[in-house]
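Note that this complex is displayed minus one protein chain, with the remaining chains in position.
After this line comes chain A, so read on.
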Amino acid sequence: MIGFISYAVFFSTVASILAIAVLGLNLQWGFTGLFNGGVVAFFGAGAYGTLILGGTPQADHLGGFGLIYPLALAGGAAVAGLLAWVVGILTLRLRQDYLAIATFGIAVTFENVMRNAEALSGGAKGFRGFERPLRDLFGDGFGYNLAFFCFVLALLVGVFLFLERLVRSPFGRLLRAIREDEDAARSLGKSPARVRLVSFVTGSVIIGLAGGLYATFYAFISPQDVLPTLTFQIWAMLIVGGAGNNRGAVFGAFLIWGGWTSSGWALSRFAPVEAQLYTGSIQYILIGSIIVTMLLWRPQGLLPERLVISQAGQPRKPRTTGSMT
């Protein structure tokens, strides 16, 4: 039983971290219509940033600034934001698919830089030398994982509430206006380029925060953690959960990650011995089928966007229309 709880906490921690990243992407894609194909670059920037800022000195790569953890984590998120700002200025004039290709390129570049810039990132062997915060207090085992899970959960709730407020605010309506029709928004005197940049950077900071938490949890990061697969996983979570709906984003993260891991577990347990060697490949097929089925059967996601028609000056009483489609 204790084993089950221990695993459940571990699973929920990773799922919550991924959910934070999905929320960040949801702000960019779901609400602003920015196709970020390089999620993993911002995730990775947050991860490497946190470890470099918060790690102990290492002989063979940068790091060892030993900042207290909250600062290191915030710093990591800021690094992701900075990267997003630079990338955004260069690429945000690009529309949808072009932006997707450009950001995808950024992500591949990021991975290659981390793989090669050994003095910065430790190269292919990965970045070590980070002590998980408050280890002395909680030890190394279940207690630590539980405490860390609470911390991650608090941040997830915080990010969720922040985004819920943000998208219901006038700024949120502006984001959707730009998503739907940029020219119309411009004709109302708004500056789409600036707003898109703000949304892109904010979303990337959130993704970077997730990356920082991820690296903290493993106390290690390597180029293998920032392969394009992660971008795909996070996108799958958002699409299945429901783009444009923060609840859907969180739900999708837990659902997809749950399916991803439990399919492996179930196969290892129930598949016949002769088939054990092929469970890895079977799992890939299963995951792919689930996503394809979802796209065919319910392209708007499990929890679709709820269109809110707001009326200025009135206490808000949202009427939903979108869910009927």
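In this text, contacts are C-beta pairs under 8 Å (C-beta built on N, C-alpha and C of every residue); 3 or more make two chains touch, one makes a residue touch a chain; residues count from 1.
Methods note: contacts and distances are computed from a predicted model.
Per the UniProt record, the chain missing from the shown structure is "ABC transporter substrate-binding protein", taken from the list "Acyl-CoA dehydrogenase family protein", "ABC transporter substrate-binding protein", "Sarcosine oxidase subunit beta" or "Anti-sigma-W factor RsiW". Those residues of chain A that touch the chain absent from the view are 3-4, 6-7, 10-11, 14, 112, 115-116, 118, 122-126, 128, 140-141, 144-145, 217-220, 222-225, 227, 229-230, 260-261, 264-265, 268-269, 276-281, 283-284.
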